[in-house]
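Every protein chain except one is present and positioned as in the full complex.
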């Protein structure tokens, strides 16, 4: 099973059109990413406050399939994948009561936080990638068996 | 016991000073308010999307006692109180590992959502006020007993 | 010349990494879109508050080339383009002192705001598209002449 994160849409997330403001959907995805890091025993405070290594996003994209409303219960599932020695990509699927409402991608590069030069992914991220990717693979296999 | 809401500080909530951006603390409080409404069986989607009655905030204040960092686990407790036929006030206390980090107040007035004229608090809000206030009173009594 | 919008990076736009939080860059782009609508004599209040026709974003993507810091003076240029009877796409380029820092795209579909069914782009949007596209074409021609 891929990592999943539950998130209620807050009043603040909506705009005058009565639905979630588009850019906020990427913030929901980032929350899921943070939650998955924590589930992998990474200390969020150290990770985000004055770290020696950082993982800035170099690309993000999002597709909106249905509007999300205040009070909606979102289920965000994420699958991270290593795409180079110093890069990884995360794909996200957001559903409400099992109906897909949005899909997104964030691509991250690993840098030294002070010099901002690229560097190899550290062990804790390799471990996080492995854990979540293995989970995703088992889920895929389970799905295949169910279909057969 | 007063109503409590658990909230992890997200990366998005912080600013370049490395701590939570001040105005976001009021948003955390509003989330706790939304959660308490839902716990009182109020449908959030109906409450916030095209409602006939609305409860806009006419006053808010917040005191910051200690900085909050990304990853911090906040516990927000709230106590609402009726302060007139068409008004209520909510007081919030935010703690991190039992240390108080912020206190806040929001004051709400009840209006007809289309005409924006004031009106009496509806039954579902009276019930929500009663439930949370009674809880708060029991907590106070319990505290007194513990002191004695 | 394509439409341009000046925007100072605010403290609120940054996160604990000391730079602009990624999703906020899409909000900057949306602000530029709003400003270009207003420059085309579209009344923003009517456009966004209880309109009969709406233009929700169905896709967005953004590439981050360099970090943006609090206080940075952004110049956002945008070029909208009709991509169907009921769709348009906007491309954005963000520069700081003539250095490109980000590029983005938003794709919008035209819907009836109450039924949420697709409909043809209305005249005021066709006019806005024409105005900004013509500007963009002249800029391209001017650039070509300068190169020759």
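Letters A, B and C mark the chains as written, and numbering starts fresh at 1 in each.
We take it that a contact is a pair of C-beta atoms (placed from the backbone, for glycine too) under 8 Å apart; a residue touches a chain by one contact, two chains touch by 3 or more.
Everything quoted here is computed from the prediction, not taken from an experiment.
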(request) Kindly state which of the options C:44, C:65 or C:83 is in contact with the chain not pictured. (result) C:44
(request) Among B:6, B:43, B:61 or B:127, choose the residue that contacts the chain missing from this document, as touch is defined above. (result) B:61
(message) To test your reading of the contact rule: which positions on chain A touch the chain that is missing from view?
(response) 11-12, 14-19, 21, 23, 69-70
(request) Write the list of chain C residues that the hidden chain touches. (result) 8, 10-12, 14, 18, 27, 30-31, 34-35, 38, 43-45, 47-50, 69-72
(message) Using the document's contact rule, name the residues of chain B that touch the chain not shown here.
(response) 15-17, 19, 21-24, 26-27, 30, 48-49, 54, 56-64, 67, 106, 113, 116
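FYI, only the chains that are shown with their structure count from here on.
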(request) Select the category (line, ring, star, complete, other) that matches the graph of chains linked by touching. (result) complete
(request) Among all other chains, pick the one whose mean CA position is farthest from the mean CA position of chain A. (result) B
(request) Just give me the whole-number Å value for how far the CA centre of chain A lies from that of chain B. (result) 29
(request) Compute the distance, rounded to whole Å, between the mean C-alpha positions of chain B and chain C. (result) 36
(message) I'd like to verify one number: the distance from the centre of chain A to the centre of chain C, where each centre is the average of its C-alpha atoms, in whole angstrom.
(response) 25
(message) Among all residues of chain B, which ones touch two or more of the remaining chains?
(response) 11-12, 14, 18, 69-70
